[in-house]
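Removed from the display is one protein chain of the complex; every other protein chain stays in position.
Moving on to chain A:
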Amino acid sequence: MLREMTKTPFYVLLHPFQGFWDLKYENKGKLRVALGILLLLTIATILLRQYAGFVVNFNYPYDLNSIYELQVIVLPFFLWCVANWSLTTLMDGEGKFREIVMTTGYALLPLVLMRFGNILISNVITLRESAFYYMIDSLSVLWFVWLLFIGTMTVHQYTVLKTLVTMLLTLFVMGIIIFLVLLFFSLLQQMIGFVLSIYTEISFRT
């Protein structure tokens, strides 16, 4: 069981086409694993911010905030999933929400591995070799985008072009969702403020 759980993500890493297929049609994917990878990514990022070697670490220690890391990793993750799901249900996508979360989670694995690797590497390199650090960093992002692309394509059974369009549109929808949420909160705030001011006014009159 545990062996299966750890083996699949690595298989997906190297054989994305077959891997994501198995995820969807062979029930090899586990939601737990996907969320676990997300958790690991958060931990890796927090650790990288704190423990990356001095030559590549430009963070102001007092500015480091783990809650903030959650905000920039976990929030966009679910935002992506929700936006992607809402979009693909309208665009004849075959993926269920569960599958979308799973795909996105599994695609994050290269980021996790390379960030952990970078923590180790950055502590034994000099300024001249720091190019490797940045190379690994950008490589991991490229790999992640590649996996996400294949994953989206497989889960929704899309063509290449349609996948690309969907992914770009998903980013757009993410923006819309953020806008709506902010709008909602500001309206809510005003409503509460209105009710409160009426309450105070009435309470002063009596």
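By definition in this document, a contact is a pair of C-beta atoms (placed from the backbone, for glycine too) under 8 Å apart; a residue touches a chain by one contact, two chains touch by 3 or more; residues count from 1.
Methods note: contacts and distances are computed from a predicted model.
For the chain that is left out, the UniProt protein name among "Multiple sugar transport system permease protein", "succinate dehydrogenase", "NHL repeat-containing protein" or "Gas vesicle protein" is "NHL repeat-containing protein". Considering the full assembly, A:Val124 is the residue among A:Leu14, A:Ile67, A:Leu90 or A:Val124 that touches the omitted chain. In the complete complex, the hidden chain is touched by one of A:Val55, A:Val82, A:Ile136 or A:Leu169, namely A:Val55.
For chain A, the residues touching the absent chain in the complete assembly are 54-55, 60, 124, 126-128.
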